[in-house]
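Below is the structure I would like to discuss, written out as structure tokens.
With one protein chain removed, the remaining protein chains of the complex are shown where they sit.
Naming follows writing order (A, B and C), and every chain is counted from residue 1.
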Amino acid sequence: MKREGEVRIPSGCAIAAVISKDGNRMSGQKIYECMKPMHDRSNGLGGGFAGYGIYPEYKDFYAFHMFFDDRDTRKNCEVFLKERFEIVKSEIIPTRKIPQITNEPDIWRYFVTPLKSMMEKMQTDEKEFVARSVMKINTEMKGAFVFSSGKNMGAFKAVGFSEDVGVFYRLEEYEGYSWTAHGRYPTNTPGWWGGAHPFTLLDYSIVHNGEISSYDANRRFIEMFGYKCNLQTDTEVITYIMDYLIRVKGLTLKEAAGVIAAPFWSTIEGKSDPAERERLTYLRTMFPSLLVTGPFSIVLGFDGGLMALNDRLKLRSMVVGEKDDKVYIASEEAAIRSMEPDAENIWAPTGGEPVIIKVKDGAY
Amino acid sequence: MSIRYIYPEFEVVRNENRCIACRVCERQCANEVHSYNEEKNVMISDETKCVNCQRCVSLCPTRALKIVKSDCTLRENANWQNDTIKEIYKQAGSGGVLLSSMGNPKPLPVYWDKILINASQVTNPPIDPLREPMETRVFLGKKNGEIERDENGNLKCSLPPQLELSMPVMFSAMSYGSISYNAHASLARAATELGILYNTGEGGLHEDFYVYGPNTIVQVASGRFGVHEDYLKAGAAVEIKMGQGAKPGIGGHLPGAKIVGDVSKTRMIPEGSDAISPAPHHDIYSIEDLRQLVFSLKEATEYKKPVIVKVAAVHNIAAIASGIARSGADIIAIDGFRGGTGAAPTRIRDNVGIPIELALASVDQRLRDEGIRNTVSLVVGGSIRSASDVIKAIALGADACYVATAALLALGCHLCRTCQSGKCNWGIATQRPDLVKRLNPDIGSERLVNLMTAWRHEIKELMGGMGINSIEALKGNRLMLRGVGLNEKELEILGISHAGE
Amino acid sequence: MKRVYVNEEWCLGCHLCEYNCAFANLGLKDMADALKGKKIFPRIHVEGDEKISYGVSCRHCEDPMCIKSCIAGAISKENGVVTIDRSKCVGCLTCVLVCPYGALAPSEEGTMQKCELCVKNSCGEPACVTGCPNKAIVYEERG
Partner (left out) sequence: MSEYVIIGNGTAAAGCIEGIRSIDSEGKITLISKEKYKVYSRPLISYLLEGKTDVERMKYRGEDFYEKNNVSFFPGISATKIDADKKEISLDNEEKISYDKICVSTGSSPFVPPFEGLDSVQKKFSFMTLDDALSLKEAINPESRVLIVGAGLIGLKCAEGIKDLVKEITVCDLADRILSSILDAECAGIMQKHLEENGIKFLLSDSATKFESNKAYMKSGKEVEFDVLVLAIGVRANISLVKNIEGEVNRGIVVNTKMETSVKDIYAAGDCSEGYDASIGGNRVLAILPNAYMQGFCAGVNMAGGEKEFSNAIPMNSIGFFGLHVMTAGCYDGECFEEKREGVLKRFFVKDNKLIGYMLIGETDRAGIYTSMIREKVPLDTVDFELLRKVATTFAFSNENRRKKFGGVV
């Protein structure tokens, strides 16, 4: 049987997220508890979380979360890391042994900062340097996989049901101003830890429910710009697209949403504001190959916020609710109620309409 | 009879029980196959003149006629086949180069027919085009501009010149002269109604058709016939024709007999003179010369119109395309070896060039490998026969397709492949006024619109099945394709997996 | 009022309209069966030469001379269509004498016939129009 990355595996899923607009930190327990009512949306072949604001004491360092098949792989990889980065701390990510989660690889984290000399040599900025380094490890080092590489954030994922994955990673011991969660239902895979969601690059993390029909069009386009889609998952390609549009091309979140979930031409033509019409036409014409079609609901986590987005036909469920300073997003309302029984203003965003929530400036 | 005699290729079968001697067949046959025997009140046929264009068959009001392949055969020989032998006889008789027309009829692989399309099941939904929007609009042109913002941080929405198509199909180049005024009128009117483009070919643009300019691609070829400033400015885009799939490496030759009246005026050459397009452009002997022509044409059109460079699919097409992409061209058009022609030497038509499917796949991949795929749009032609061919081409990586033979078929062409005779009974490949009038553009344009409308429906159905509701999400989406009966190498070049994988 | 018009520009001179007309007004199923070996009596006639041709049939005039001139009172206009009551016609040809288009001619039986826009047969749209291969004959309203 082919492993994830060697073959493209379609899957259905559950997603959930929470964010405090005031930057109040929340324990990770809530987020994995909330996946329980959506148990049936996963099949135990993958679950994971991303937490933002969880490493305040190392917030200036890139936190690399990594899987290693064995000790030798890790040692080799650490040599590579040391060539490029200053490692301020390296440790095993603490886990809890539970019968539901087995066969775990070696799971480590490194807080690193790029070596200036190397960046100058490669003529790149810091983020590009980190991204390329991650891509290099994931592409070229068999048995080593960077599954989280942002600052003051981290992804935690495993093969198993997500609620168990949360327990496994002791998420109740972390506090973050926002969390995203994912439970996976791949239709045909032995399950691989690296293939679980969220998928991340730098501080972008994506949880995704859907199976996009534009995958290969998107992949073959984005790969022109140095990205390598090793996992052949939607999440991966969407993450790269978001990174490309926002970080490389400098689009805003809303503009990026206008590319990947571009409104129909008829909708664009119906816009009364000519500037809006022009902008949307421009984005669609300029980035046709980054239009994502087919069903998806995604939550993009980034430094200081979340963006939820459905495909433009809204072929996947996704609801949003609020309470006080918190905003909740989930595939099902039950998950929101689990986190906040008194959640208000529950609504289902329309297809292609991004929901962007940002933490107040300076609050994280 | 003599050694020169070759038994007619076709037989006219007339059902005497049904023939009412109305003489329609006689009046409609420019080859003068049919005649009326007054004394006996019967129709008779001279089969030596029949080209099997089926005009008489189509117009016979009593279905009394059919044309069949003659069963007078030479002794079977898998190596020396009938046609091969007859060609030898012809050349032994004439000492000349054999001429033929339309596309390569040889049984070479048609890769479209060995590629299958995906559909959604369970894990993601097919989309019903009758219920949901299904978008086929395409923009052709460069898409590699930098994102720029004004002082308020708003996007500056300026794009390089683009061609907007309502569907990813255009009518490819057929010159006025090689085809008739009415054929051009039909194409121009249909393109306008459909929101797509047609292409003048290298015969210039008749003044009557300037009104269709926004839906016209004006071509500049090696003969430079009919090229002048107003002509360049009349179209929506300018195409430099470097080669043609049916006859890569050679030019064109429209005999003086067809350079009559408006054809001569439009081409800006004297009546009766042969219109000879040289094999090369004599100002382009290398890629850097091409770049100069591209920019000369951009200058002439004030950088408002995309420039297309059309080449035939030949062996190192990927490298050629890469060079063109870097020459400043906005669009590359590649014409495969099955593309049609009004006249070409048979040997060249049947033996030179490569299949468009392979050319497209390798060009698209090469441009991606070089990271320049978005600097140029890719249009492919050379026997795109149906909506599924279009879908497969787009999924392999094309932005749009050029169709010509299918368009001619819609106009009545029955692929008798004798365009070079100038006696097209369907009023298409002829300049004889009595024949030209047989193609009423009211009918012609309606049929073209019908055909493309039908294709558009089919394209939408196929897209919907794949769960794709916008054509741009199909472009280069090779995961939607699987090969059948192809070897590893072919699959590798096409960049697709085998069915079942 | 819709009428049959001929677009000279597109007429091929194929004479199919004559055969379609003759056939339509015979009320038979199969054209070969109906017209094989027979002289046809169409109500439309193709005129012209090699270059220009066009079919001529009754114009259904505003002010039809044939109606005024018919000695038998056999011609009348019903719903805009000039029709002949062939039971009243005696074949005197006075209508031929007056019709400026030459649109009337005797039938096989000697009584006069003319285009009646196929309203009396089962064609629906006039047979010359539906059968014209080049839309040279059209059935439409013109100002």
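Everything below uses one rule, namely that contacts are C-beta pairs under 8 Å (C-beta built on N, C-alpha and C of every residue); 3 or more make two chains touch, one makes a residue touch a chain.
Computed from a prediction, not measured in an experiment: that's the story for all the values here.
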Displayed partners of the chain not shown (whole complex): C
Touching residue (missing chain; options C:G48, C:G80 or C:G124): C:G48
Interface residues of chain C (partner: the chain not displayed): 3, 5-9, 47-49, 52, 54, 56, 59, 65, 68-69, 71-73, 87-88, 90-102, 104-105, 142-143
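We adopt the following convention: only the chains that are shown with their structure count from here on.
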Chains contacting each of chain A and chain C, listed by label: B
Of B-C and A-B, pair with higher C-beta contact tally: A-B
Rounded Å distance between chain A and chain C, as computed from the means of their C-alpha atoms: 78
Gap in Å, rounded to a whole number, between the CA centres of chain B and chain A: 47
Length of the line joining the C-alpha centres of chain B and chain C, rounded to whole Å: 43
List of chain C residues in touch with chain B within their complex: 9-16, 19-20, 23, 30-32, 35-38, 50-51, 131, 133-136
Chain A to chain B touching residues, read off their complex: 8, 10-12, 187, 210-218, 220-221, 223-225, 249-251, 255, 262, 264-266, 275, 278-279, 281-289, 291-295, 312-313, 315
In the complex with chain A, residue positions of chain B that touch it: 120, 122-125, 127, 132-133, 135, 137-139, 143, 145, 147, 149, 154-155, 157, 159, 162, 368, 371-374, 397, 466-470, 472-480
